[in-house]
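Take this structure, written in structure tokens, and hold onto it; I'll ask about it next.
What follows is subunit A.
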Amino acid sequence: MTLGTPFSRRALMAGAAGALALPALRPAFAQAAPIKVGVLHSLSGTMAISETALRDTVLMMVDWINGKGGLLGRKVEAVVVDPASNWPLFAEKARELLQVHKVDVTFGCWTSVSRKSVLPVFEELNGLLFYPVQYEGEEQSRNVFYTGAAPNQQAIPAVDYLMSADGGEAKRIALLGTDYVYPRTTNRILRAYLNSKGVSDADIMEEYTPFGHSDWQGIVSRVKRFAGEGKRAAIVSTINGDANVPFYRELGNQGIKAEDIPCVAFSVGEEELAGIDTKPLVGHLAAWNYFMSVDTPANAEFKKMWRAYIKNDKRVTNDPMEATYTGFRMWAQAVAQSGTTAVDKVREAMYGQKVEAPCGYTEQMWQNHHLSKPVMIGEIQEDGQFNVVWKTPDAIKAENWSPYIPENANRKK
Partner candidate 1 sequence: MSATITGAPWLRPSRALILRGLLLAGLASLALLPVLNRLPADSALHVSDFVVAVSGKWVCYAVLALAIDLAWGYAGILSLGHGAFFALGGYVMGMHLMRLIGPRGVYGNPILPDFMVFLGWKELPWYWWGFSSFPFVLLMALVVPGLLAGVVGYLAFRSRITGVYFSIITQAMTYALMLAFFRNDMGFGGNNGFTDFKELLGLPLNTAEARAALFYAALAVLAGALWLCRHITRSKLGRVLVAVRDAESRVRFLGYDTTQVKLAVFVLSAMLAGLAGALYVPLIGIINPGEFSPGNSIEAVIWVAVGGRGTLVGAVLGAFTVNAVKTWLTSFAPDLWLFVLGGLFIAVTLFLPRGLVGLLRKGEGR
Partner candidate 2 sequence: MTPGSLYLDGVSVVFDGFRALNSLSLIIEPGELRAIIGPNGAGKTTMMDIITGKTRPSEGTVSFGDHDLTRLDEATIANLGIGRKFQKPTVFDALTVFENLELALKAPRDPWSCLRWALSQEARRRIEAVLAEIGLPERAQDRAAILSHGQRQWLEIGMLLMQDPQLLLVDEPVAGMTDQETEHTAALLRRIAGNRSVVVVEHDLEFVRALGQKVTVLCEGSVLSEGSIDHVQNDPRVIEVYLGR
């Protein structure tokens, strides 16, 4: 180090270039500063396909609330980051949002693994995360509000429907899923439920495929064979994301008609169908808590808002977007009610908060951090929308700890 200080300073700059630059990003103002909303959705990588629409929904809601004069007299400001479908990056970005940008609330995540990745960060730093996607349950963090469905708000009613007279009185069920925790857990719950309804294991087929699986020929023909054993059969699909388009194409091309083997999906919504010609798929089903085709004033307003924001009449709305919308409104109500964005206060105010959701029901946030939601079964139509053929009379409370998983009995309360 004979060359003296100038070089060591350069070394410092090079060695910790980003490290020193980052604290500078910290905002200097404190008083009457805007309320900050973190947006933690992948804008690149494999999940961008689903998550970019949610980023846009949050930005739309921020515009909406600012249009109404902001919150608590303060402007609301979105901080968008791109965790790039990379799960450790989700954790890093969550910490950045909370510690560097000091956001008051975060809307984000789609996959379970991204949620699991950020969970310790939100718990350690006492942040607030709104998670808008249906998932496998078996979780309840005091720092997360789950605005999507738990398994009992989606899967079980759907199977009930398949076994009903209207649904085709299915006696054999093929459980097809992408190999990750949501399908595995959901199918475990469904198997237990089906067994309790007198469906034996011999009449249940369970098969898993990797993410992005594109060659469904073999599996679809196996399903055909499974259905050709003399009992009415149906498919319950927990196939995720990208794999759905090739799956439905194969279903259509192998001539599996909804009248013969109906397929009910839990991860296929309007957005996913946008890439498929739905004519051969008419009558196949999806179970959600919201469909774009729902005819309610709240939904009309939601759709109008979305189209005005995105400036594209072809863009659709879907269930996780509705859950984001509902969650955002609920959070805004809770902040307004408690008069602060402090996490502990807002959390308390969240319990019991109600919103007229676009799905046409009043959804309520319960102490279990989950929403009560209605369940709807929709049939795919030629135009890529869903026709609701069945729905629950009321919003159902979430059972995030499923009674069909026996280990939940030993769970620590």
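We take it that a contact is a pair of C-beta atoms (placed from the backbone, for glycine too) under 8 Å apart; a residue touches a chain by one contact, two chains touch by 3 or more; residues count from 1.
Behind the choice of candidates: all candidates are chains of the complex that A comes from, given by their letters.
This is a predicted model, so every value here is computed, not measured.
S.K.: Which option touches subunit A in the complex, given 1 or 2? Just the number is fine.
M.R.: 1
S.K.: Considering only the defined contacts, which subunit A positions touch candidate 1 in the complex?
M.R.: The contact residues of subunit A facing candidate 1 are 1-3, 7-12, 14-19, 21-23, 25-26, 43-44, 79-84, 86-89, 91-93, 95-96, 98-101, 111-113, 116-117, 119-121, 123-124, 138-139, 179-181, 184-185, 188, 208, 210-211, 405, 407-408, 410-412.
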